[in-house]
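Below is one structure, written out as structure tokens, with a few remarks after it.
Note that this complex is displayed minus one protein chain, with the remaining chains in position.
Letters A, B and C mark the chains as written, and numbering starts fresh at 1 in each.
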Amino acid sequence: MSELSKEKLLEAYRMMRTIRDFEERVHDEFAKGGIPGFVHLYAGEEASATGICMHLTDQDRIVSTHRGHGHCIAKGVDVIGMMAEIYGKQTGTCHGKGGSMHIADLDKGMLGANGIVGGGPPLICGVGLTHKMRGTDGVGIAFFGDGASNQGTTLESMNLATVWNLPCIFVVENNGYAEATSSEWAVSCDNYADRAAGFGMPGTTVDGHDFFAVYETAGEAIARARAGGGPSLVEVKLNRYFGHFEGDAQTYRRADEVKQLREEKDCLKIFRKRVVDANLLEHSDLDKIDEEVAALIDEAVQQAEAASPPAVEELLTHVYVNY
Amino acid sequence: MSELSKEKLLEAYRMMRTIRDFEERVHDEFAKGGIPGFVHLYAGEEASATGICMHLTDQDRIVSTHRGHGHCIAKGVDVIGMMAEIYGKQTGTCHGKGGSMHIADLDKGMLGANGIVGGGPPLICGVGLTHKMRGTDGVGIAFFGDGASNQGTTLESMNLATVWNLPCIFVVENNGYAEATSSEWAVSCDNYADRAAGFGMPGTTVDGHDFFAVYETAGEAIARARAGGGPSLVEVKLNRYFGHFEGDAQTYRRADEVKQLREEKDCLKIFRKRVVDANLLEHSDLDKIDEEVAALIDEAVQQAEAASPPAVEELLTHVYVNY
Amino acid sequence: MARKITYQQAINEALDQEMTRDESVIVMGEDVVGGSGGHGEMDAWGGVLGLTKGLYAKHGNRIMDTPITESGYIGAAVGAATCGMRPVAELMFIDFMGVCLDQIYNQAAKFRYMFGGKAKTPVVIRAMYGAGFSAAAQHSQALYSIFTHIPGLKVVLPSSPYDAKGLLIQAIRDDDPVIFLEHKVLYTLEGEVPEEPYTVPFGEANVVREGDDVTIVAFGRMVLHATGVADKLAKEGIKCEVIDPRTTSPLDDESILESIENTGRLVVVDESNPRCSMASDIAELAVTRAFEHLKAPVKTVTAPHTPVPFAKSLEDAYIPSPEKIEAAIRSIA
Partner (left out) sequence: MARKITYQQAINEALDQEMTRDESVIVMGEDVVGGSGGHGEMDAWGGVLGLTKGLYAKHGNRIMDTPITESGYIGAAVGAATCGMRPVAELMFIDFMGVCLDQIYNQAAKFRYMFGGKAKTPVVIRAMYGAGFSAAAQHSQALYSIFTHIPGLKVVLPSSPYDAKGLLIQAIRDDDPVIFLEHKVLYTLEGEVPEEPYTVPFGEANVVREGDDVTIVAFGRMVLHATGVADKLAKEGIKCEVIDPRTTSPLDDESILESIENTGRLVVVDESNPRCSMASDIAELAVTRAFEHLKAPVKTVTAPHTPVPFAKSLEDAYIPSPEKIEAAIRSIA
């Protein structure tokens, strides 16, 4: 905790707060009927994306999942463009052609949310390979869920990363569920570290509600990768506040599960308490961020609502490089 | 060793000898130009198929690989039909429509050699599931190579088998190579048991040149599965005598590697010495089998050569159940 | 036959009745029970859209959740089918076939042939397909042309609740591997469906409208668009014959050829991408086997050669519309 400058701490809080407010707002606007398609929210999991991406620069790349908003924000994708994308507008990050499940911004090192569970891990091997061949110290991070951790594409990518000794980190965000199915049931190992061992890489489990724990664990794995020490697996244990997707009644959870989580396992509250108690930041510093973020999200929604949908001609563009 | 009756010992030897002679002969006939297509030989690995399949009945099913002749013979597929199949004749096990890579005989519990590396493990989960749902004590055995052990289909099947608690055994026949690539390089774990742990199942390594070792280890895993104890991984360490496929010059191996293996790691020689030294069988018992098998293989080749190819009308049969 | 239920209910009912009739019918897929291992309801979901809801309560462990491991469990369904089970495996979205296609096309589809007739593989793979839900490029595709291309598979595209039930029962009883594709926009469509079990045979087209002027062959959801347009044009005296092949493999080529022989004019309406598609396939049928009867160019109305876009403005332009179908008909009528 102490190694982080005040500036960095503020940045971390702002990132987490931005993700939280973005998601809460998307939840509300979806309920009002303003947002089309399938939307999967990251609220509750902010410390993971933030604790990891704080270590990264634009040359480092991540791949994400269907639950990608948090990773995008943490990787620096413009929030105004993201909101417009989710609304399906021409001003969106992908001109409204991708939507929530396909937000990408390669300049920021964000290689895409992904609608295919297990779609990202193979791609990250290519990111790692590129860094390795070019001799940079860049890394690739694959975020994926506990459900995706059983997909063959994920598992074989871990083997490949070790065999090729790639600077890749495999981050399992274990939020306890894949859709309605419990990870305790669907994942055959008690501990993800066991799976890491089977693929010749270190594996660590970390409390995903604790920004500092994530930050430190990820920092070690990333530093090792940058130094040529190869891939790692990091299991981040955390929880999602909303349903699998918007519209999910969540009857597969204990009735009070989410309420309790919001009270006891809120990474923002935990962070605030820690930094204020340690006299690193004041409440007022954080309140100011809260206000700024609230204004930003308002602005994003307003702009998204006001923007035009893509013109029909856009249907036939971006299929190939020449059209 | 002592638990096996004389009859069983003779059966084991006959099985291994039949596989060896079959493969040596296919090698010779292929070189002469009599056999079409891609052919992968199992010579050197006989103790694995035999030590495992000796535990099985027709209701137990196996899935095999491109290197499937040994598994077929051990599972009781008719050798005359197999040879004819490899020659592409109407009298073949599959009427000449499958060839070496697709020999199957479901009545014998042989669900097919497979041209797709990693093709078999998912299928065996279905075999195990059927036994489980029907309440039989039958099991399913997936044979696959060290190369196939990295395929996502294989890995995710192991997870599925544990989650569903299926009576399935995953047998990695680690012959040190996938085509020309060393398993030491391509497999990220030092020990397959590590990989088993990551999928919540017991994993054991066994010397695949020692019939008795394979027989015992497999016996335990199979008994556990029959009793409802779920899947296991068994790594059988062994060697192939021929190239990856017929025509392979094998320059990726040490020049004298195969010669040395034939001298020191011949499961037939090792078996013979063990049973004769222990006074369980006499040389003459085994010599007699050698002669009988030699005659059988001669007969198989003669019949295969004499048989007719499938008639052109067969092109359009067996596509669907009604044609 | 007065009872009306939805397409979705019809599918649920077909599964329920077949599971009741035959012990060997089992159902598997991600969240088809929907709550395994959790602390709440065991069958909370009953499928991502609630389609299999209720089956767990009735049939217990014969319907089962799976980890996210499509090669694994689709392969398991295929393997179990060779052992005499009749598994119905749900792939959720057909777009996910890319992670498990091998088990479908190299294994299930080819066993019988490769094994010289020695295997039967009565597996059904159910999945939703199609655009219209703003589900974007990886959850909206109409990939039936690819499955139709593959020998050994049967491919079913029900366009009504009646057909959905009867074709699914047929699929389950069929001894070959069947790809059963449900258009997600049709799930809420209501129609008359008999309560008792019945089958709709494969390879028998449904002539939805009769007419002598133009033959329209349409698939899945497009049957509804085509029928709407046909009804509109009928008022102007343009009589369209609307043919719903119901299964693209096997295909009832005779019914289509007969109609073309009568009308001499053909429009094919296909939601899939245009290249090597069902639209191509039917156009080929016409020009190779009914050429003498053709009085005008064949017209195809398909999605463009692009992925499915997210924004509604673009998705609407992507899906073949009644307007485009009408224009195609008028251009040759």
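By definition in this document, a residue touches a chain if its C-beta (ideal position, glycine included) is under 8 Å from a C-beta of that chain, and two chains touch if they have at least 3 such contacts.
These figures come from a predicted structure and were not determined experimentally.
Taking every chain of the complex into account, the chain not shown here touches A, B, C. Within the complete assembly, B:101 is the residue of B:101, B:158 or B:214 that touches the hidden chain.
Interface note for the absent chain: among C:109, C:125, C:189 or C:269, the touching residue is C:109.
The hidden chain makes contact, of the residues B:49, B:117 or B:142, with B:117.
Annotation for subunit A: contacts to the undisplayed chain at residues 61, 63, 92-98, 102, 104-107, 111-112, 114-116, 119, 121-127, 129-130, 133, 140, 152-153, 156-157, 159-160, 163-164, 317-321. Touching the omitted chain from subunit C are residues 71, 95-106, 109-110, 113-114, 136-138, 145-146, 148-152, 248-249, 251, 272-273, 275-281, 283-284, 286-289, 291-292, 294, 296-300, 304-307, 309-310. For subunit B, the residues touching the absent chain in the complete assembly are 36-38, 88-90, 94, 96-99, 101-102, 114-118, 147-148, 150-153, 177-187, 249-255, 257, 309-312, 314-316, 319.
Keep this in mind: only the chains that are shown with their structure count from here on.
Relative to subunit B, the most remote chain by averaged C-alpha coordinates is A.
One finds 40 Å separating the Cα centroids of subunit B and subunit C.
With centres set at the average Cα position, the gap from subunit A to subunit C is 36 Å. The mean-CA centres of subunit A and subunit B are about 45 angstrom from one another, to the nearest whole unit. Shared contact sites, meaning residues of subunit A that touch two or more other chains, fall at 150-153, 185-187. Annotation for subunit C: residues 67, 69, 71-72 touch two or more other chains.
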